[in-house]
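In this view, the complex is presented without one of its protein chains, the others remaining in place.
As written, the chain order gives the labels A and B, with residue 1 at the start of each chain.
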Amino acid sequence: MIWFKSKEHIAALVTAGIATLALITSFYKTDAEVYLFPRIAAVIITLLAVTLIIKVIKNTAKTVNFSDSLPKLIKWKTLLPGLAVGFIYLFLLEVVGFYVTSFFAYFSICVIYGRCDMTNRKRGIFKLVVSTIFMIVLFLLFWNLLHVRTPTGWLI
Amino acid sequence: MYQRTKTCQLTKMCQRIKVYQRTKKYQRKSKFTKLGIMLGTSLLTIAATTNSYAEGYPERPIGVMVAYNPGGATDFQARIATLASAKMKDDKPISIGQPIYVTNKPGAGGRKGWNWFADKAPKDGYMMAAYNVPHFIAQSIVYDTKYNINNLEPVGNWGADPAVLIVGKDSPFNTVADLVAFAKENPGKITVSGAGKFVGHHIAHLQLAKAAGIDIKYVPGKGGVGAMKLVKGGQVKAGFNNLSDAARASEDIKILAVADLERHSFLPDVPTLKESGIDVDNSSVNFRGLMVPKGTPQDVIDYLAKSVPVMFEDSKTIGKMKQTNSPVKIMSRDEVVAMWAERQTALSALLEGLK
């Protein structure tokens, strides 16, 4: 498995995937006149992807030594809780209400990613206060000053 | 109704939490948890008060959804038209009796906003929308939309902006007859710009081509502004545009005809298409007004149908409309319902076979 050993390899593979997706969506069962631009874009993406892949293969032949394991690009363990909070937040945003969900999202991110221990009560209260102040400022700014009417779900 | 039950639930929840706070179990909890509960309660109370209202419509500000960008013609006319909504006389509301705020949901030529309105808008009379006829009717015929004239209820019309046929200042055409004669000799050589596909200008174009029996090409511009630019810059040979915009630009263009049944007071010297020998009705006139979604309580619709036209008639509103060159045409709910039905039949026939 020589393929996954550098980020260039992964990039080439991802590009090949994007090119395939672009080709299928813009050529399969579509009208030539309406999809003219998407088709041109898809073809150019494919050409560039091929260039990239050739480049990577050439470089692989040349450079002999690179690390043996897959490079650690993403710290999944750190990232996943944040992505989960984001996902739940966006999911509940319209159902529960913008301001209440945003408050909980803000507070959760602060608690999960704070530098100190999560159970530290003093810091916890500080984070709670900051979140509350932030949401009040946001409410005053958007609702009162800019008159942006976010949809109200169950709550605000 | 929906809003009211929601408020009741919220209020009940707050009370329950307050009762809980007095129990022994609560006293044993840590300071941190107490703070959390207190905060939650206060948020709930805020939520409950923002949504609450007593008997009698309307008790709080009403929204108007505009399906176009802020600053566009529909947007600023909607803002002017609703200026007088909260006006009082001897402590009694003259029209609606509550302030109106405007929310913009632009996208996909208006479809985005109207789809949202027919599908998701609250049906309690606290969210109205501005309509543009023939745009939304034509779209509901051509596209797969969530709205059509049957699930929307008009409450009043404030304006009517006819399409006008314009050519550049240096154009050889001086009358509609010149243009038709040229088009008959050179089929497919005349380009006509308009604000986009399936808007009033496109309808006017289709009607002109059909009635005069000529082959002319439609070039959709980027909105009315883009279409006007193509005419002024001489890139197209002719164009359809809003009467109000064309009347302002009279130094750079020539206005050949108005696509309406009668001449317009802004342009008394410009003939109608009919006078020029082209048998075209007023299907392309851009009517603007307010509507609510179907499912709104009948008494709310009745209240709005009575008060909205009164709001449009306010002298300050009329003055501002005049100042901004916006043609006013106030129509009652019944007149608009009839107009919508009439347009639906005319447009179905015209657009048949186009898509």
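Keep in mind that, in the parts below, a contact is a pair of C-beta atoms (placed from the backbone, for glycine too) under 8 Å apart; a residue touches a chain by one contact, two chains touch by 3 or more.
Heads up, the rule we're going with is that contacts and distances are computed from a predicted model.
*Asks:* Have a look at "Putative tricarboxylic transport membrane protein", "Formate dehydrogenase major subunit", "Sarcosine oxidase subunit beta" or "Cd(2+)-exporting ATPase" and point out the UniProt protein name belonging to the hidden chain.
*Replies:* Missing chain, UniProt protein name: "Putative tricarboxylic transport membrane protein".
*Asks:* Using the touch definition from the header, name the shown chains in contact with the chain that isn't displayed.
*Replies:* Counting the whole assembly, the omitted chain is in touch with A, B.
*Asks:* Looking at the full complex, which residue from B:98, B:151, B:171 or B:235 touches the chain that isn't shown here?
*Replies:* B:235
*Asks:* If the missing chain were put back, which residues of subunit B would it touch?
*Replies:* With respect to the unshown chain, the touching residues of subunit B are 69-73, 75-76, 79-80, 102-109, 111-112, 115, 142-143, 188-191, 196-198, 217-222, 225-226, 228-230, 232-233, 235-236, 245, 248-249, 251-252, 320, 323-325, 355.
*Asks:* In the complete complex, which positions of subunit A touch the hidden chain?
*Replies:* Given the touch definition above, subunit A has residues 6-8, 10-11, 14-15, 18, 22, 25-26, 31, 34-35, 37-38, 41-42, 44-45, 48-49, 51-52, 55, 65-67, 71-75, 78-79, 82-83, 86, 89-90, 93-94, 98, 102, 105-106, 109-110, 112-115, 130-131, 134, 138, 142, 146-151 touching the missing chain.
Just so we're on the same page, only the chains that are shown with their structure count from here on.
*Asks:* In whole angstrom, what separates the CA-based centres of subunit A and subunit B?
*Replies:* The answer is 36 Å.
*Asks:* With touch defined as at the start, can you tell me which subunit B residues reach subunit A in the complex?
*Replies:* 6, 10, 30-32, 35-36, 39, 43-44, 46-47, 50-51, 63, 101, 103
*Asks:* Tell me, which parts of subunit A touch subunit B in their complex?
*Replies:* For subunit A paired with subunit B, touching residues are 97, 100, 103, 121, 124-125, 128, 132, 147, 149, 152, 154-156.
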